[in-house]
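One structure, pasted below without further comment.
With one protein chain held back, the other chains of the complex are shown just where they sit.
Right after this comes chain A.
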Amino acid sequence: MIDLLFSRILTGTTLGFHIFFATLGVGIPVLISLAEFIGIRKRDPEYLLLAKRWAKGFVILVAVGVVTGTTIGFQLNLLWPNFMQLAGELISLPFMMEAFAFFLEAIFLGIYLYTWGRFRNPWVHWAFSLPVIIGSSMSAALITTVNAFMNAPAGFRIEAGKLVDIDPLAAIFNPATPSKVFHVLTSAYFTTACALVALTAFYILIRKKRIPYFKKALTLTMSFALVTGILTAVAGDVSAKYMAAYNPEKLAAAEALFETTEGAPLLVGGLIDQESQEIHYKIELPKLLSFLSFGDFNAEVRGLNAFPKEVQPPVEIHYLFQVMVGAGTFGILLSLLYLFGIWRKKHFPQSKWMLALAVLLGPIGIVGMECGWIFTEIGRKPWIIYGVMKMEDAVTSMTGIREYFFLFVLVYLLIAIITSIVMIRFFRKRPVDLDPEYQAIRAHEGAHEGGISQ
């Protein structure tokens, strides 16, 4: 039992650690490419510099993402050998395709990073960002199909303990795939936008310089956050409809709905009292849950009590769900406010409180993304493959997983700390206004404007 528990915690920790780097690895190339695109289009070298500086930080994150991803690839085999054996028979195709998506990304990332200024036509260099984006987004989409398969297995039947009618394509395009891939990709872009908003705002706050370079960066990232935030919310709604149809017990737990109700209300916040099955300090939006799940205000939503005890997911995932939705809401509202201010040429987008909120958006986005994952993964309990294989049948027969857990946590902590220190030092030694390229841009513009430069 203890080995099962620690196998789960270790898997969750490794994935949670990896997903931080992986999410940024999916999103940052898009933003880099966007910045370079604008820079070439508007002939504005500041955007090009922005792309270059993001790329420098990006490559360090990629490296750690690659390392942690490799760790998962091995660790899933080591901790869940029975699961991987079954997965090998049914859903190994996306894993294989993912390897080629990684190749695409890895090859063109090398080319993109080391060929700035090597081509006479700037669009050639920009074009190399596209295979990087395709590679990283494809790899995220493909791994998500595996996770979707775990939630809604398809493409096979079990007859007398044997697998029959195996159809790898049906397994990939299982019912959970469309909503999940859509939501995972949009949320990865959104989370990245949040992180880069925060980074930019942080620089403006500590360096106290409101140079145009930073304003451009902030407006670009805020706009991206708004668009992807709205898309994420739409995709989340699609996911909720999927869940209502295929994993109703998970939806019940996510919404802390104990009794089956017609015209069920949507809960905001709330403290769950498991014993009495009551929710305290809640705000109820009448009939909204029924509408969001089924598109009908009076539809019946099944409550947790309608399911046998042993397949009920823990109702605590309600909190995780709330944090995720809250993060999205905060991001959309904040970016909307900022862009409104810019549009109306107000002063508040550059004010201290606005920047402080923008710094906060970084951790909020990342926490929201992590909570979303932990929510769906714990919400699958007790199944590792929904309705097919339980976790206790999948886990390794080895013992002493607790010790491994502590060992790996120690290593992850070390890596997290050292990586942060290394990145902070790297950029502190090279602030934008001392970057030779930035000074060259300024000097150049100064010459044009008759010597008026900052």
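As a working rule, a residue touches a chain if its C-beta (ideal position, glycine included) is under 8 Å from a C-beta of that chain, and two chains touch if they have at least 3 such contacts; residues count from 1.
Definition applied: contacts and distances are computed from a predicted model.
Visitor: According to its UniProt record, what is the protein name of the omitted chain, chosen from "Sulfide/dihydroorotate dehydrogenase-like FAD/NAD-binding protein", "NADH-quinone oxidoreductase subunit J", "Cytochrome d ubiquinol oxidase subunit II" or "General L-amino acid transport system permease protein"?
Guide: "Cytochrome d ubiquinol oxidase subunit II"
Visitor: Of A:Thr68, A:Thr221 or A:Ser335, which residue touches the hidden chain?
Guide: Considering the complete complex, A:Thr68 is the one touching the chain left out.
Visitor: Please pick, from A:Ile9, A:Leu113 or A:Ala127, the residue that touches the omitted chain in the full complex.
Guide: In the complete complex, the chain left out is touched by residue A:Leu113.
Visitor: For the chain that got dropped from the picture, name the residues of chain A it touches.
Guide: Residue positions of chain A that touch the missing chain: 52, 56, 59-60, 62-64, 66-71, 73-75, 77-82, 84-90, 92-93, 95-100, 102-111, 113-118, 163, 166-169, 396-398, 404, 407-408, 411, 415, 418-419, 422-423, 425-426, 437.
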